[in-house]
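Sharing a structure with you now.
Heads up, one of the protein chains got dropped from this complex, but the rest are sitting where they should.
Order of writing sets the chain letters: A, B and C. Residues in each chain are counted from 1.
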Amino acid sequence: MTFPIPTAILGASGYTGAELLRLLHAHPAFHIVALTGDSQAGKPIEAVYPHLRTRRLPALVKHTEVDFSSIQLVFCCLPHGTTQEIIAGLPGHVRIVDLSADFRLLDVAAYEQWYGHAHRAPALQKEAVYGLSEHYRAQIKTARLVANPGCYPTCSLLPLIPLIEEKAIAHDRIVINALSGISGAGRSAKQEMLFTELDGGVAAYGLGHHRHMAEIEQELQKAVSGAQQSPAGDRAEPIKISFTPHLVPMTRGMLATISMRLAKGVTVEDARATLAARYAGEPFVQVLATGSASTHQVRGTNQCFLSAHAGRLPDELILVSVIDNLVKGASGQALHNANLMFGLPETTHLELTAVFP
Amino acid sequence: MTFPIPTAILGASGYTGAELLRLLHAHPAFHIVALTGDSQAGKPIEAVYPHLRTRRLPALVKHTEVDFSSIQLVFCCLPHGTTQEIIAGLPGHVRIVDLSADFRLLDVAAYEQWYGHAHRAPALQKEAVYGLSEHYRAQIKTARLVANPGCYPTCSLLPLIPLIEEKAIAHDRIVINALSGISGAGRSAKQEMLFTELDGGVAAYGLGHHRHMAEIEQELQKAVSGAQQSPAGDRAEPIKISFTPHLVPMTRGMLATISMRLAKGVTVEDARATLAARYAGEPFVQVLATGSASTHQVRGTNQCFLSAHAGRLPDELILVSVIDNLVKGASGQALHNANLMFGLPETTHLELTAVFP
Amino acid sequence: MTFPIPTAILGASGYTGAELLRLLHAHPAFHIVALTGDSQAGKPIEAVYPHLRTRRLPALVKHTEVDFSSIQLVFCCLPHGTTQEIIAGLPGHVRIVDLSADFRLLDVAAYEQWYGHAHRAPALQKEAVYGLSEHYRAQIKTARLVANPGCYPTCSLLPLIPLIEEKAIAHDRIVINALSGISGAGRSAKQEMLFTELDGGVAAYGLGHHRHMAEIEQELQKAVSGAQQSPAGDRAEPIKISFTPHLVPMTRGMLATISMRLAKGVTVEDARATLAARYAGEPFVQVLATGSASTHQVRGTNQCFLSAHAGRLPDELILVSVIDNLVKGASGQALHNANLMFGLPETTHLELTAVFP
Partner (left out) sequence: MTFPIPTAILGASGYTGAELLRLLHAHPAFHIVALTGDSQAGKPIEAVYPHLRTRRLPALVKHTEVDFSSIQLVFCCLPHGTTQEIIAGLPGHVRIVDLSADFRLLDVAAYEQWYGHAHRAPALQKEAVYGLSEHYRAQIKTARLVANPGCYPTCSLLPLIPLIEEKAIAHDRIVINALSGISGAGRSAKQEMLFTELDGGVAAYGLGHHRHMAEIEQELQKAVSGAQQSPAGDRAEPIKISFTPHLVPMTRGMLATISMRLAKGVTVEDARATLAARYAGEPFVQVLATGSASTHQVRGTNQCFLSAHAGRLPDELILVSVIDNLVKGASGQALHNANLMFGLPETTHLELTAVFP
């Protein structure tokens, strides 16, 4: 590997793009050489993000203006749906971390069902590695295309996967309630995202049909299958989850509260110990011994803080998980994955302290 | 009944007291003649609540300074635990709406278990009527002492009770996630309630042991019993619920998202129809035909907006319920109850329009 | 006058329209018979404002669909610039409170200079009465067309006019800094008004050229002229003010902090006494004896709370004025004016208590 590594961000004018520019500032290996933003092409970055005026960064250009021959790493922050063809058109030597949902679902039929159109790059879909860093580390290291997980899936899967793999919980009635900061909705001008419409109130949305369900179920299913070492003839019901997201009047942060039953004979302490053991060496997942965390505690960082609690129902386990949706839930995990892909120490430039207060 | 009815507010310097003062302004029947606030005694109300400077109101006095002989109605907004003895000491002709938790639990043993000390007015406990207006209307009308429900119980019970009564849902694994505005925590100076500690983040709290659980379970149990017309020999397990509250960075508002299984053969549409039928004539409960409501839509009002949704789990029903925690969840319901107690049209002075934006 | 008075709101789908619908609910005289909103025509009000679902209101229609022959009062909440022709087209018997800026500037040349196009109804301009209720009461009562003041002018003029009229202050270097809640920017979807762009930060805007300057200066000039009883030959410099507005991350509320010099021999106490005397009988302006007010204290009300303070500069007077920009700064003052126009007690349905917390 020769350093620095020429890096491009596609779709740099959105919030995940801005967050990547924050996280990549002075990164020792990744050097930003191109920023695209088709509707903003020609503008300097400070016209789009005045807070970046002190940074030396290339101006925004159209995607078609970029010479990808010298670029080795691409972070793709384009909207869901438009990403497939663009990634399919990149030269083969370019390695990609895609922050959209386009390559997260292994099954193109599932993709079509949830996203409403046939997948436009099914061949690429096959080679994409799901970028949940702590659980796909080996594959990410050698992947050409990493499908960076959604924020809700990251926040939900980190506490659930180890417990499913260890058969510590029943997985027939997992109920996830999640709260998200508004930045998850992106930077497009929409009436329902105005300050005045959101300040001072909360609402649920996507009831019973949010697209992140598919992603969470896919990964939990893999955990179940791994746990069961299921023979080909396995006819177990595919896993389904209850998932209700809510928009909360804050800019950043995500919290998932997850209720389920413990497996027979397993205690809350066992579950906590399972999580603690699984994440003992992980730099970006902390399992709390007591209490639960607020999203303030991870604001601006790549951390996930987890906790396990006894619920009041018989055998009930409640897990609470917090992340910053723009960091661990998007751009921070993307950088973590890029670090892995390029053989860097994986915490490179990600040892952030929360911005509190 | 002779009008106006002389009315006192005990503990008027807290948020529920302030809200009562807002709601009672120009009420045609209830006339405020005394306001107590022991630590603020001697101060005019505008010293405690400058926004009330244009109102003609009595100054705050100590509880012991009030001549209750001419008072007919007391709203009691004192802290949990201190209320029992004070109410026990009121003359028998005074009718009381108590906004504390002190008289909500029928079973003094349960009270002792959840609140950590023996009940100090067990005789009064027996005569107290639980003030969930839509479900105890008849008893409230003749009650001397109404135990006004907590905010979480109000928000949770309104959608659940009719479904349990109609045997439309299974009640073994009801999972309630609730979000509350900060005003529910009161006006005491605590570090964890500072603006800087709460702005821009969310957290769960009281995991597995919040006191409102007891109140919700008690009322659901009554609904179960009523539904089953259970004989004395009934040995059914007492109902338990999963309940996780969260603090959200907004001042007012409460939302409950509740997941459960439908009873065999019952559809989501059936459940919605059950709710719609039950609340068809109710002025303060609206069952939405489509979509779910944000708390903005009920801010400042005595309304509860409910909706029923298909979840993704087999037979899953998800209910979403929103209220203003200080109005329907406290002072508004208290006034509703007082209207009932004194034979007034129950919507008197409560037909409020939400403050939006 | 026959009651009820058939009333229409033009442009009812914006925030001032929504606020009028809140304030007019159950108003004893004004009965809403038509609501227009061209882009939303055909929709019931709850489709545009779900918080109004419990209200019985006509559906939104196009302006051209309204039969104005039976309508006596129109509140016009249309955007600046589009209002002139629509009002010019209303039948002569209709009385109008216009909440736009279109008829506030007496001088059509000034209008053209500040708004960038020739005035389209100059004849009407002449008959319009500036609707600063406390200062134009007599003219408002008989006006056909009231130009309801802007929020910044209302907040700034109420403290300044009496002091200028009484020659208590120098008017050559009045410096107004004003803070506004976001609702003043309206309900249109704009990127810069997204929650994520505004939460957690503040900015100044319109530096040196905000359009409300013209309105403030016009009215201060009138006050100067009145005070001077200036002869036709007066060649005094026209009054100019320094005015800097700021957007603050809150939905409602406006605060103006105004620095100026006292006239020779006038003390801060004199100035306060002048204000107190001028507004002694006014129901919606309170002059504080001590301290200054926060916008919380007037949230949701038609009140203006004023205070006068010694600054540190020689002879400096600082005035602080707070209003709710949507009420006293828009729809509340509009209703106040309509009450005056129709001979009702002017506080009719406007004795609101602040929503606090």
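Keep this in mind: contacts are C-beta pairs under 8 Å (C-beta built on N, C-alpha and C of every residue); 3 or more make two chains touch, one makes a residue touch a chain.
Since this is a predicted model, take the numbers as computed values, not measurements.
Every shown chain that the unseen chain touches in the whole complex is listed here: A, B, C.
Among C:G81, C:G186 or C:P357, only C:P357 touches the chain left out of the display. Considering the full assembly, C:G311 is the residue among C:G81, C:G186, C:P283 or C:G311 that touches the omitted chain. Residue in contact with the omitted chain (choice from C:I32, C:A143 or C:L179): C:L179. Shown as candidates are B:I45, B:L145, B:I164 or B:I182; the residue that touches the absent chain is B:I182. When the full complex is taken into account, the listed residue touching the unshown chain is A:G200, out of A:G37, A:G131, A:P162 or A:G200.
If you put the missing chain back, the residues of chain C touching it would be 172-173, 175, 177, 179, 196-197, 199-205, 207-209, 213, 240-244, 246, 248-253, 255, 257, 259, 292-297, 299, 309-314, 316, 318, 320, 322, 357. Residues of chain A in contact with the chain left out of this view: 15, 18, 21-22, 25-26, 49-55, 183, 187, 199-200, 251-252, 286, 288, 291, 293-294, 296-300, 303, 305, 326, 351, 353-357.
Interface residues of chain B facing the missing partner chain: 15, 182-183, 185, 187-191, 193-200, 249-251.
We take it that only the chains that are shown with their structure count from here on.
As a whole-number value, the distance joining the C-alpha centres of chain B and chain C reads 38 Å. Contact with two or more other chains is made by residues 196-197, 199-200, 249-251 of chain A.
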